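Pasting a structure here, questions to come.
For this view, one protein chain was removed and the others were kept in their places.
Per-chain numbering from 1; labels A and B assigned in written order.
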Amino acid sequence: MSVILFQSTGKRTLFHRLDFRSKAVLMLAVTVTAFVWEDPLAQAGLALAVFLACLLGGVRWAYLRVIFLLMTPLFILLLLTHGFFNVEQVRSLLGREQLTYLLRFPENWRLIGGGGLTREGLLYGLNTVLKTLSVVMIVPLVIFTSDVDQVVVGMVRARVPYTLAFIFSATLRFFPLLFAEAQTIIEAQRLRGLAVERLRPWERVQVYARIAVPLILGALVRSQQLEVVLQSRAFSGSPQRTFLHESRLSAADRAVMALALGGMALAVALRLLTGFGSFRG
Amino acid sequence: MSLSQPSGEERRVQFLGGASVDGAPVAYLIVLAAVVTVLAFIPFSAVLGMGGSFPMSQGVYSLVGWILGPLAGAVSSGIGTLIGVFVAPHTTRVWYVSVMSALITSFAAGAMAAGGKRRGWWLLPFVLGVLGFVVYVGRGLQNGVALSTALMTTFVNWSALILYLLPTRSLFARWIASTSLLKLAAGLFLGTWMTYGLAHVCAGAITYLMFNWPAEVWMTLIPIIPVEFATRGAIGAVIGTGVIAGLRAIGLVKPTHAAY
Partner (left out) sequence: MDIHTPLAHFEKVSYQYPHRTDFALQEINLTVRKGELLGVIGATGAGKTTFCLTLNGIVPQFYGGRFFGHLRVAGLDTVDTPIHQLARHVGMVLEDPETQLIATSVENEIAFALENLNVPAEEIRARIPRVLEMVRLENLPKRHPSELSGGQKQRLAIAAALAVQPDLLVLDEPVSQLDPQGAQDVFAVLRELNHTMGMTIVISGHAAEELAESAHRLILLAKGAIVAEGTPEEIYGNVPLLEEYGVRPPQVAKTFWLVRHLLPPGASLPVRLSEGLNRLKDLPRPVHLPAIPASGATRPSAEALITVRDLHHIYPNGTHALCGVSFDIHAGEYVLIAGQNGAGKSTLVRHFVNLLQPTRGEVHFAGQDTRTLSTADAARRIGYVGQNPDLQLFNRTVEDEIAFALRHLHYPADEVRRRTDEALDALRLNDVRQRHPFSLPKGERARVVIAAVLALQPEVLIFDEPTTGQDLAGATAILDITRDLHRMGKTILVITHHLYLMPGYAERALLMNKGHLLLDAPLREAYHNLAALERTALTQPQAVKLAQALEARWQVPLPLLTPQEVAQCWLAEATE
């Protein structure tokens, strides 16, 4: 099984032309804004904007569909639990006792009698769903439109110590290798006749977790050779080095950063001062 | 073959080891970060068989801290988790929460046995844990969750805070350094429980601020969370005993702040 890394969207869109740093700022702004808002309408606007940006950036619909499918159970859970049970909090947020019931259980039902599905709870659930969507979708938008080299150089330019940027890029290099090894280890266990699904729970944990033992030990043994390679190639972790690739902030980058940071500050300020983005039912 | 005395002049060998992060060779950080990324892909749902699912990487954050020390451990598992989020955004709900859990867990583990100038380092994750707990439970009470429910749900967290505050913190660290297999396993199990418990409550505070689970959800979590924690601790113990025994057998150069 192979893992696609930084699956480039294959196109050269506006997002591809932006520097990684400006996209990282955008990611921060979207994340913070999604966090502070609780109004489903505002969240919907944000999620829609991120979704459209993804499509514009060339993130494939097929990929987004997989994300939606995988997260659907969580979303249903969020909607149902908030819809049925989130009463106290919604009341306190709205400052009123009266909620709109869309469905009500008979009073004589045990435990849940008198409860039911409220419109306000459902809307609050929708807010959490959309919040999650914005936060999840912004990641592929930023990452799939960036080249690894750009990310590394962008990190260094953003004053991330070079050693850390290097660890980041080298991890990306070695991850597929270890991923393939993990598959081999899982197979090796099965080839010893061990069918995890047939074991008792404690045995399952014991056998299954042991996959990581050869993975980690093998990796650490290899790291010794890796260290030799790094030294042979004059690596010292020193920031005093040149870079083959460049990372320059264009006017567009500066504009995106300014807009993103400004937008974020505005969202926080309006929420605090005017209540914009707070939950209104 | 032993040679009585070489005829050449003995030279003064300077140990000019390569780049390191807080005393751990860069290569170790790279491979362990890659391990964390890989394990982020391996779910533990099949094992629990009850819907609750978490990636195996959560069981090794602490181990990474014990192998590399607090700073290098946090860097390694943090970068590994971050890349896990990047290559598979759908495996995690809120990416910054995953990365934060990794950072806090590895740091808390690495700081357990820190001495000398680092004697006070454990306070950082502890204070974060307390803050997380206050925010999480405080907001829960505000939202109408009963105190008893809140305390039962957060059993794993306040038990972790107490264990981390008391001398049990350094006791578990000593067990992890012990050659007795039983002590090692117990140290790894409890250490994993304790350190992940701190990170979990910080993460919980943030996700709760986002999602505001109603009280009923808190109640359903009461039996699930301890089982998850026990599984995570068991994973930590199984992997940790295997890896630490292996590391001792291979005699790989130990990072300066390793705890094993």
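Simple rule for what comes next: a residue touches a chain if its C-beta (ideal position, glycine included) is under 8 Å from a C-beta of that chain, and two chains touch if they have at least 3 such contacts.
Please read these numbers as outputs of a predicted model, since none were measured by experiment.
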Seminar exercise, completed: Checked against the full complex, the residue among A:Q98, A:Q240 or A:T274 that touches the missing chain is A:Q240
Seminar exercise, completed: Given A:R65, A:R96, A:R190 or A:R254, the residue that touches the chain left out of view is A:R190
For this session: Kindly state which of the options A:K23, A:R210 or A:R271 is in contact with the chain not pictured.
Result: A:R210
Problem set entry | Positions on subunit B contacted by the hidden chain, ascending | 1-3, 6-18, 241-242, 245-246, 248-251
Exercise. In the full complex, which residues of subunit A touch the absent chain?
Worked result: 1-2, 5, 148-149, 169-170, 172-173, 176-177, 181, 184-185, 187-195, 198-199, 203, 207, 210-211, 213-215, 217-218, 221-222, 225-236, 238, 240-244, 246
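The definition used in the following text is that only the chains that are shown with their structure count from here on.
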Exercise. Could you state the distance in Å from the CA-based centre of subunit A to that of subunit B?
Worked result: 21
Problem set entry | Touching residues on subunit B, where the partner in the complex is subunit A | 18-21, 25-35, 37-39, 41-42, 44, 46-47, 49, 56, 59-60, 63, 75-76, 79-80, 82-83, 85-87, 89-90, 93-96, 142-144, 209-217, 231, 234-235, 238-239, 242-243, 246-247, 250, 252-253
Problem set entry | Touching residues (chain side subunit A, partner subunit B) in the complex | 3-6, 31, 35, 66-67, 70-71, 74, 78, 81-82, 84-89, 92, 121, 124, 128, 131-132, 135-136, 139-140, 143, 163-164, 166-168, 170-172, 174-175, 177-179, 181-182, 196-197, 201-202, 204-206, 208-213, 215-217, 219-224, 226-227, 230-231, 235-238
